[in-house]
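A single protein chain has been omitted from the complex, and every remaining protein chain is retained in its original position.
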Amino acid sequence: MAEQDAAETWLPSLMTETPQEGFDLAISMARRAVKTTQPDVDTLKLLRPTYAADATDLIQVSGVAATWFATIAAANEYWRD
Amino acid sequence: MAEQDAAETWLPSLMTETPQEGFDLAISMARRAVKTTQPDVDTLKLLRPTYAADATDLIQVSGVAATWFATIAAANEYWRD
Amino acid sequence: MAEQDAAETWLPSLMTETPQEGFDLAISMARRAVKTTQPDVDTLKLLRPTYAADATDLIQVSGVAATWFATIAAANEYWRD
Amino acid sequence: MAEQDAAETWLPSLMTETPQEGFDLAISMARRAVKTTQPDVDTLKLLRPTYAADATDLIQVSGVAATWFATIAAANEYWRD
Amino acid sequence: MAEQDAAETWLPSLMTETPQEGFDLAISMARRAVKTTQPDVDTLKLLRPTYAADATDLIQVSGVAATWFATIAAANEYWRD
Partner (left out) sequence: MAEQDAAETWLPSLMTETPQEGFDLAISMARRAVKTTQPDVDTLKLLRPTYAADATDLIQVSGVAATWFATIAAANEYWRD
(Lines give C-alpha, C1' and ligand atoms only; values in the text may rest on other atoms or scores of the structure.)
Protein backbone atom coordinates (compact mmCIF):
# COMPACT_ATOMS: atom_id res chain seq x y z
CA MET A 1 0.00 0.00 0.00
CA ALA A 2 1.29 3.58 -0.71
CA GLU A 3 2.67 5.08 2.52
CA GLN A 4 0.17 7.96 2.76
CA ASP A 5 -2.69 5.39 2.32
CA ALA A 6 -1.29 3.28 5.18
CA ALA A 7 -1.29 6.30 7.55
CA GLU A 8 -4.90 7.22 6.59
CA THR A 9 -7.68 6.06 8.97
CA TRP A 10 -10.20 4.54 6.62
CA LEU A 11 -11.77 1.96 8.97
CA PRO A 12 -12.47 3.56 12.35
CA SER A 13 -15.23 1.06 13.21
CA LEU A 14 -17.38 -1.82 11.90
CA MET A 15 -20.50 -0.25 13.41
CA THR A 16 -23.12 1.15 11.01
CA GLU A 17 -26.59 2.54 11.56
CA THR A 18 -28.37 0.22 9.13
CA PRO A 19 -27.88 -3.04 7.22
CA GLN A 20 -27.65 -1.04 4.02
CA GLU A 21 -24.73 0.98 5.38
CA GLY A 22 -23.23 -2.34 6.48
CA PHE A 23 -23.62 -3.61 2.90
CA ASP A 24 -21.88 -0.49 1.58
CA LEU A 25 -19.06 -0.94 4.13
CA ALA A 26 -18.66 -4.56 2.99
CA ILE A 27 -18.32 -3.41 -0.62
CA SER A 28 -15.74 -0.81 0.35
CA MET A 29 -13.73 -3.27 2.49
CA ALA A 30 -13.77 -5.76 -0.41
CA ARG A 31 -12.44 -3.08 -2.75
CA ARG A 32 -9.88 -1.95 -0.16
CA ALA A 33 -8.46 -5.47 0.01
CA VAL A 34 -8.03 -5.40 -3.77
CA LYS A 35 -6.38 -1.96 -3.57
CA THR A 36 -4.06 -3.20 -0.82
CA THR A 37 -2.83 -5.82 -3.26
CA GLN A 38 -2.88 -3.59 -6.35
CA PRO A 39 -2.48 0.08 -5.26
CA ASP A 40 -2.11 1.36 -8.84
CA VAL A 41 -5.51 2.90 -9.66
CA ASP A 42 -4.79 3.01 -13.41
CA THR A 43 -4.26 -0.76 -13.46
CA LEU A 44 -7.53 -1.24 -11.56
CA LYS A 45 -9.33 1.00 -14.07
CA LEU A 46 -7.87 -1.03 -16.94
CA LEU A 47 -9.17 -4.23 -15.35
CA ARG A 48 -12.70 -2.95 -14.80
CA PRO A 49 -14.09 -3.66 -18.31
CA THR A 50 -12.87 -7.27 -17.95
CA TYR A 51 -14.48 -8.29 -14.65
CA ALA A 52 -17.51 -5.97 -14.98
CA ALA A 53 -18.54 -7.87 -18.13
CA ASP A 54 -17.59 -11.34 -16.93
CA ALA A 55 -20.38 -13.37 -15.32
CA THR A 56 -18.03 -15.63 -13.34
CA ASP A 57 -16.11 -12.67 -11.93
CA LEU A 58 -19.33 -10.82 -11.02
CA ILE A 59 -20.68 -13.89 -9.21
CA GLN A 60 -17.37 -14.21 -7.35
CA VAL A 61 -17.54 -10.49 -6.40
CA SER A 62 -20.92 -11.15 -4.78
CA GLY A 63 -19.53 -14.09 -2.81
CA VAL A 64 -16.62 -11.95 -1.59
CA ALA A 65 -19.00 -9.15 -0.54
CA ALA A 66 -21.10 -11.74 1.31
CA THR A 67 -18.06 -12.83 3.35
CA TRP A 68 -17.17 -9.24 4.32
CA PHE A 69 -20.86 -8.51 5.07
CA ALA A 70 -21.16 -11.57 7.32
CA THR A 71 -18.52 -10.11 9.65
CA ILE A 72 -20.02 -6.60 9.63
CA ALA A 73 -23.51 -7.98 10.31
CA ALA A 74 -22.23 -10.02 13.27
CA ALA A 75 -20.38 -6.93 14.55
CA ASN A 76 -23.66 -4.98 14.51
CA GLU A 77 -25.62 -7.88 16.07
CA TYR A 78 -27.59 -7.95 12.82
CA TRP A 79 -29.13 -4.52 13.56
CA ARG A 80 -31.79 -6.37 15.57
CA ASP A 81 -32.63 -3.53 17.93
CA MET B 1 -23.77 2.63 -8.25
CA ALA B 2 -26.04 5.22 -9.98
CA GLU B 3 -26.67 8.14 -7.58
CA GLN B 4 -30.46 7.67 -7.36
CA ASP B 5 -29.87 3.93 -6.50
CA ALA B 6 -27.46 4.90 -3.72
CA ALA B 7 -30.10 7.18 -2.11
CA GLU B 8 -32.81 4.46 -2.33
CA THR B 9 -33.48 2.43 0.85
CA TRP B 10 -33.48 -1.13 -0.41
CA LEU B 11 -32.28 -2.91 2.75
CA PRO B 12 -34.18 -1.58 5.77
CA SER B 13 -33.65 -4.77 7.79
CA LEU B 14 -32.36 -8.37 7.71
CA MET B 15 -35.45 -9.58 9.56
CA THR B 16 -37.95 -11.74 7.63
CA GLU B 17 -41.05 -13.63 8.68
CA THR B 18 -39.96 -17.01 7.32
CA PRO B 19 -36.87 -18.88 6.12
CA GLN B 20 -38.26 -18.75 2.60
CA GLU B 21 -38.40 -14.94 2.74
CA GLY B 22 -34.88 -15.09 4.13
CA PHE B 23 -33.84 -17.20 1.13
CA ASP B 24 -35.43 -14.64 -1.23
CA LEU B 25 -33.63 -11.79 0.58
CA ALA B 26 -30.33 -13.66 0.20
CA ILE B 27 -30.92 -13.99 -3.55
CA SER B 28 -31.72 -10.29 -3.83
CA MET B 29 -28.68 -9.25 -1.76
CA ALA B 30 -26.48 -11.48 -3.95
CA ARG B 31 -27.87 -9.82 -7.05
CA ARG B 32 -27.52 -6.36 -5.49
CA ALA B 33 -23.82 -6.95 -4.91
CA VAL B 34 -23.47 -7.80 -8.62
CA LYS B 35 -25.43 -4.67 -9.57
CA THR B 36 -23.26 -2.55 -7.26
CA THR B 37 -20.27 -3.69 -9.31
CA GLN B 38 -22.02 -3.61 -12.71
CA PRO B 39 -24.90 -1.07 -12.56
CA ASP B 40 -25.58 -1.30 -16.32
CA VAL B 41 -28.69 -3.50 -16.60
CA ASP B 42 -28.21 -4.07 -20.34
CA THR B 43 -24.77 -5.57 -19.70
CA LEU B 44 -26.24 -7.81 -16.99
CA LYS B 45 -29.00 -8.95 -19.41
CA LEU B 46 -26.35 -9.73 -22.04
CA LEU B 47 -24.48 -11.87 -19.52
CA ARG B 48 -27.51 -13.86 -18.41
CA PRO B 49 -27.50 -16.47 -21.24
CA THR B 50 -23.85 -17.19 -20.41
CA TYR B 51 -24.04 -17.93 -16.69
CA ALA B 52 -27.62 -19.30 -16.75
CA ALA B 53 -26.46 -22.09 -19.06
CA ASP B 54 -23.10 -22.71 -17.39
CA ALA B 55 -23.02 -25.43 -14.74
CA THR B 56 -19.94 -24.07 -12.96
CA ASP B 57 -21.43 -20.58 -12.74
CA LEU B 58 -24.78 -21.91 -11.50
CA ILE B 59 -23.05 -23.97 -8.79
CA GLN B 60 -21.07 -20.87 -7.77
CA VAL B 61 -24.30 -18.82 -7.65
CA SER B 62 -25.69 -21.33 -5.15
CA GLY B 63 -22.58 -21.06 -2.99
CA VAL B 64 -22.82 -17.26 -3.01
CA ALA B 65 -26.52 -17.41 -2.05
CA ALA B 66 -25.62 -19.80 0.77
CA THR B 67 -23.14 -17.27 2.20
CA TRP B 68 -25.68 -14.43 2.11
CA PHE B 69 -28.35 -16.76 3.56
CA ALA B 70 -26.08 -17.82 6.44
CA THR B 71 -25.96 -14.22 7.67
CA ILE B 72 -29.71 -13.64 7.25
CA ALA B 73 -30.51 -16.90 9.06
CA ALA B 74 -28.25 -15.95 11.98
CA ALA B 75 -29.88 -12.50 12.06
CA ASN B 76 -33.29 -14.14 12.40
CA GLU B 77 -32.05 -16.67 14.97
CA TYR B 78 -32.90 -19.33 12.42
CA TRP B 79 -36.65 -18.59 12.74
CA ARG B 80 -36.68 -21.01 15.71
CA ASP B 81 -39.62 -19.48 17.50
CA MET C 1 -38.55 -17.73 -10.73
CA ALA C 2 -41.86 -18.77 -12.38
CA GLU C 3 -44.79 -17.04 -10.58
CA GLN C 4 -46.48 -20.26 -9.35
CA ASP C 5 -43.07 -21.39 -7.89
CA ALA C 6 -42.72 -18.09 -6.03
CA ALA C 7 -46.15 -18.53 -4.37
CA GLU C 8 -45.35 -22.13 -3.32
CA THR C 9 -44.17 -22.66 0.27
CA TRP C 10 -41.15 -24.88 -0.13
CA LEU C 11 -39.17 -23.81 2.95
CA PRO C 12 -41.48 -23.67 5.97
CA SER C 13 -38.62 -24.21 8.45
CA LEU C 14 -34.91 -25.03 8.85
CA MET C 15 -35.69 -27.50 11.60
CA THR C 16 -35.17 -31.22 10.87
CA GLU C 17 -35.36 -34.30 13.04
CA THR C 18 -31.87 -35.60 12.23
CA PRO C 19 -28.54 -34.47 10.75
CA GLN C 20 -29.25 -36.66 7.72
CA GLU C 21 -32.51 -34.80 7.06
CA GLY C 22 -30.53 -31.59 7.55
CA PHE C 23 -28.05 -32.81 4.92
CA ASP C 24 -30.92 -33.55 2.52
CA LEU C 25 -32.41 -30.09 3.17
CA ALA C 26 -29.02 -28.52 2.41
CA ILE C 27 -28.88 -30.36 -0.93
CA SER C 28 -32.39 -29.23 -1.80
CA MET C 29 -31.69 -25.59 -0.81
CA ALA C 30 -28.51 -25.68 -2.92
CA ARG C 31 -30.51 -26.95 -5.89
CA ARG C 32 -33.28 -24.43 -5.24
CA ALA C 33 -30.77 -21.58 -5.47
CA VAL C 34 -29.70 -22.91 -8.87
CA LYS C 35 -33.34 -23.20 -9.97
CA THR C 36 -34.03 -19.66 -8.78
CA THR C 37 -31.33 -18.51 -11.22
CA GLN C 38 -32.20 -20.95 -14.01
CA PRO C 39 -35.89 -21.96 -13.71
CA ASP C 40 -35.89 -23.84 -17.04
CA VAL C 41 -35.76 -27.52 -16.06
CA ASP C 42 -34.82 -28.63 -19.58
CA THR C 43 -31.71 -26.44 -19.50
CA LEU C 44 -30.80 -27.87 -16.10
CA LYS C 45 -31.23 -31.42 -17.46
CA LEU C 46 -29.00 -30.56 -20.43
CA LEU C 47 -26.31 -29.33 -18.03
CA ARG C 48 -26.35 -32.40 -15.80
CA PRO C 49 -24.04 -34.62 -17.92
CA THR C 50 -21.47 -31.79 -17.87
CA TYR C 51 -21.16 -31.12 -14.14
CA ALA C 52 -21.97 -34.68 -13.02
CA ALA C 53 -18.91 -35.92 -14.90
CA ASP C 54 -16.62 -33.01 -14.00
CA ALA C 55 -14.43 -33.47 -10.93
CA THR C 56 -13.96 -29.74 -10.30
CA ASP C 57 -17.71 -29.09 -10.49
CA LEU C 58 -18.50 -32.04 -8.20
CA ILE C 59 -15.97 -30.82 -5.62
CA GLN C 60 -17.51 -27.34 -5.82
CA VAL C 61 -21.01 -28.85 -5.36
CA SER C 62 -19.81 -30.42 -2.10
CA GLY C 63 -18.43 -27.10 -0.90
CA VAL C 64 -21.73 -25.38 -1.68
CA ALA C 65 -23.68 -28.10 0.16
CA ALA C 66 -21.33 -27.66 3.13
CA THR C 67 -22.16 -23.94 3.32
CA TRP C 68 -25.92 -24.56 3.23
CA PHE C 69 -25.52 -27.41 5.77
CA ALA C 70 -23.54 -25.20 8.17
CA THR C 71 -26.53 -22.89 8.51
CA ILE C 72 -29.05 -25.72 8.91
CA ALA C 73 -26.86 -27.42 11.52
CA ALA C 74 -26.56 -24.20 13.52
CA ALA C 75 -30.33 -23.72 13.25
CA ASN C 76 -30.85 -27.17 14.76
CA GLU C 77 -28.19 -26.62 17.44
CA TYR C 78 -26.31 -29.48 15.81
CA TRP C 79 -28.99 -31.99 16.86
CA ARG C 80 -27.14 -32.27 20.20
CA ASP C 81 -30.12 -33.25 22.28
CA MET D 1 -29.57 -40.68 -5.00
CA ALA D 2 -30.44 -44.39 -5.52
CA GLU D 3 -33.59 -45.25 -3.49
CA GLN D 4 -31.89 -47.84 -1.21
CA ASP D 5 -29.13 -45.22 -0.41
CA ALA D 6 -31.81 -42.67 0.54
CA ALA D 7 -33.42 -45.11 3.02
CA GLU D 8 -30.03 -45.96 4.60
CA THR D 9 -29.10 -44.11 7.84
CA TRP D 10 -25.56 -42.96 7.20
CA LEU D 11 -25.53 -39.82 9.38
CA PRO D 12 -27.07 -40.63 12.77
CA SER D 13 -25.18 -37.81 14.53
CA LEU D 14 -22.48 -35.13 14.18
CA MET D 15 -20.99 -36.11 17.52
CA THR D 16 -17.56 -37.81 17.50
CA GLU D 17 -15.19 -38.82 20.27
CA THR D 18 -12.17 -36.95 18.93
CA PRO D 19 -11.21 -34.19 16.47
CA GLN D 20 -9.62 -36.85 14.27
CA GLU D 21 -12.92 -38.72 14.04
CA GLY D 22 -14.54 -35.35 13.31
CA PHE D 23 -12.02 -34.85 10.48
CA ASP D 24 -12.86 -38.29 9.08
CA LEU D 25 -16.60 -37.52 9.31
CA ALA D 26 -16.00 -34.26 7.41
CA ILE D 27 -14.22 -36.17 4.63
CA SER D 28 -17.05 -38.69 4.42
CA MET D 29 -19.75 -35.96 4.38
CA ALA D 30 -17.82 -34.16 1.64
CA ARG D 31 -17.71 -37.36 -0.40
CA ARG D 32 -21.38 -38.07 0.34
CA ALA D 33 -22.37 -34.71 -1.12
CA VAL D 34 -20.49 -35.62 -4.30
CA LYS D 35 -22.20 -39.05 -4.39
CA THR D 36 -25.59 -37.41 -3.87
CA THR D 37 -24.95 -35.47 -7.07
CA GLN D 38 -23.25 -38.30 -8.96
CA PRO D 39 -24.46 -41.66 -7.57
CA ASP D 40 -22.72 -43.69 -10.31
CA VAL D 41 -19.62 -45.14 -8.62
CA ASP D 42 -18.01 -46.08 -11.93
CA THR D 43 -18.14 -42.47 -13.08
CA LEU D 44 -16.59 -41.35 -9.79
CA LYS D 45 -13.81 -43.94 -10.21
CA LEU D 46 -13.15 -42.68 -13.73
CA LEU D 47 -12.83 -39.13 -12.39
CA ARG D 48 -10.40 -40.01 -9.61
CA PRO D 49 -7.18 -39.96 -11.68
CA THR D 50 -8.12 -36.47 -12.88
CA TYR D 51 -8.70 -34.67 -9.58
CA ALA D 52 -6.23 -36.75 -7.54
CA ALA D 53 -3.42 -35.53 -9.81
CA ASP D 54 -4.64 -31.95 -10.16
CA ALA D 55 -3.20 -29.44 -7.69
CA THR D 56 -6.08 -26.97 -8.02
CA ASP D 57 -8.67 -29.69 -7.42
CA LEU D 58 -6.75 -31.08 -4.43
CA ILE D 59 -6.51 -27.61 -2.87
CA GLN D 60 -10.25 -27.14 -3.44
CA VAL D 61 -10.95 -30.55 -1.82
CA SER D 62 -9.14 -29.33 1.30
CA GLY D 63 -11.21 -26.15 1.38
CA VAL D 64 -14.42 -28.17 1.07
CA ALA D 65 -13.31 -30.51 3.89
CA ALA D 66 -12.53 -27.45 6.02
CA THR D 67 -16.10 -26.16 5.60
CA TRP D 68 -17.65 -29.51 6.57
CA PHE D 69 -15.18 -29.81 9.48
CA ALA D 70 -16.06 -26.34 10.78
CA THR D 71 -19.65 -27.44 11.34
CA ILE D 72 -18.69 -30.76 12.94
CA ALA D 73 -16.19 -29.02 15.25
CA ALA D 74 -18.82 -26.50 16.36
CA ALA D 75 -21.28 -29.37 16.93
CA ASN D 76 -18.76 -31.05 19.23
CA GLU D 77 -17.89 -27.76 20.98
CA TYR D 78 -14.39 -28.25 19.61
CA TRP D 79 -13.82 -31.33 21.83
CA ARG D 80 -12.75 -28.89 24.58
CA ASP D 81 -13.68 -31.08 27.51
CA MET E 1 -5.78 -43.30 3.22
CA ALA E 2 -3.12 -46.04 3.76
CA GLU E 3 -4.24 -48.30 6.63
CA GLN E 4 -1.29 -47.54 8.93
CA ASP E 5 -1.99 -43.75 8.44
CA ALA E 6 -5.63 -44.28 9.41
CA ALA E 7 -4.62 -45.97 12.70
CA GLU E 8 -2.13 -43.18 13.54
CA THR E 9 -3.33 -40.46 15.97
CA TRP E 10 -2.31 -37.26 14.23
CA LEU E 11 -5.01 -34.94 15.62
CA PRO E 12 -5.37 -35.48 19.38
CA SER E 13 -6.76 -31.97 19.95
CA LEU E 14 -7.51 -28.58 18.36
CA MET E 15 -6.03 -26.78 21.38
CA THR E 16 -2.73 -24.92 20.87
CA GLU E 17 -0.73 -22.65 23.13
CA THR E 18 -0.56 -19.71 20.73
CA PRO E 19 -2.21 -18.34 17.57
CA GLN E 20 0.99 -19.14 15.68
CA GLU E 21 0.74 -22.81 16.68
CA GLY E 22 -2.91 -22.62 15.65
CA PHE E 23 -1.80 -21.28 12.25
CA ASP E 24 0.68 -24.14 11.89
CA LEU E 25 -2.03 -26.67 12.84
CA ALA E 26 -4.33 -25.14 10.19
CA ILE E 27 -1.61 -25.60 7.56
CA SER E 28 -1.07 -29.21 8.60
CA MET E 29 -4.81 -29.99 8.63
CA ALA E 30 -5.12 -28.42 5.17
CA ARG E 31 -2.28 -30.62 3.91
CA ARG E 32 -3.71 -33.67 5.67
CA ALA E 33 -7.01 -33.23 3.79
CA VAL E 34 -5.05 -33.22 0.53
CA LYS E 35 -3.13 -36.33 1.60
CA THR E 36 -6.38 -38.06 2.57
CA THR E 37 -7.50 -37.59 -1.03
CA GLN E 38 -4.11 -38.28 -2.63
CA PRO E 39 -2.04 -40.50 -0.28
CA ASP E 40 0.73 -41.03 -2.86
CA VAL E 41 3.57 -38.74 -1.70
CA ASP E 42 5.41 -39.00 -5.02
CA THR E 43 2.38 -37.66 -6.86
CA LEU E 44 2.13 -34.80 -4.36
CA LYS E 45 5.84 -34.01 -4.87
CA LEU E 46 5.32 -33.99 -8.64
CA LEU E 47 2.48 -31.49 -8.23
CA ARG E 48 4.41 -29.11 -6.01
CA PRO E 49 6.24 -27.16 -8.76
CA THR E 50 2.87 -26.54 -10.41
CA TYR E 51 0.87 -25.03 -7.54
CA ALA E 52 3.88 -23.45 -5.77
CA ALA E 53 4.52 -21.32 -8.87
CA ASP E 54 0.88 -20.58 -9.68
CA ALA E 55 -0.55 -17.36 -8.24
CA THR E 56 -4.18 -18.53 -8.39
CA ASP E 57 -3.36 -21.79 -6.60
CA LEU E 58 -1.30 -19.98 -3.93
CA ILE E 59 -4.15 -17.54 -3.28
CA GLN E 60 -6.55 -20.48 -3.02
CA VAL E 61 -4.18 -22.22 -0.57
CA SER E 62 -4.36 -19.15 1.68
CA GLY E 63 -8.16 -19.17 1.57
CA VAL E 64 -8.21 -22.86 2.50
CA ALA E 65 -5.79 -22.25 5.40
CA ALA E 66 -8.02 -19.38 6.56
CA THR E 67 -11.03 -21.72 6.74
CA TRP E 68 -9.14 -24.34 8.78
CA PHE E 69 -7.69 -21.58 10.99
CA ALA E 70 -11.13 -20.09 11.67
CA THR E 71 -12.20 -23.34 13.32
CA ILE E 72 -8.99 -23.72 15.32
CA ALA E 73 -9.19 -20.11 16.51
CA ALA E 74 -12.79 -20.57 17.66
CA ALA E 75 -11.78 -23.81 19.41
CA ASN E 76 -9.12 -21.89 21.35
CA GLU E 77 -11.48 -18.97 22.07
CA TYR E 78 -9.08 -16.86 20.02
CA TRP E 79 -6.32 -17.25 22.66
CA ARG E 80 -7.89 -14.26 24.44
CA ASP E 81 -6.70 -15.14 27.95
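As written, the chains take the letters A, B, C, D and E, and residue 1 is the first residue of each chain.
Convention: a residue touches a chain if its C-beta (ideal position, glycine included) is under 8 Å from a C-beta of that chain, and two chains touch if they have at least 3 such contacts.
What you see is a predicted model, and the numbers here were worked out from it, not measured in a lab.
Listed for chain A, the residues touching the missing chain in the whole complex are 9-15, 29-34, 36-38, 43, 46-47, 50-51, 54, 56-57, 60-61, 63-64, 67-68, 70-71, 74-75. Mapped onto chain E, the interface with the missing chain covers residues 18-20, 23, 27, 51-56, 58-63, 65-67, 69-70, 73-74, 78-80.
In the analysis below, only the chains that are shown with their structure count from here on.
Our note on geometry: chain A versus chain D, Cα centroid distance of 32 Å, whole angstroms.
Put simply, the C-alpha centre of chain A and that of chain C have 28 angstrom between them.
Residues of chain B found to touch two or more other chains are 51, 54, 56, 60-61, 63, 67, 70, 74.
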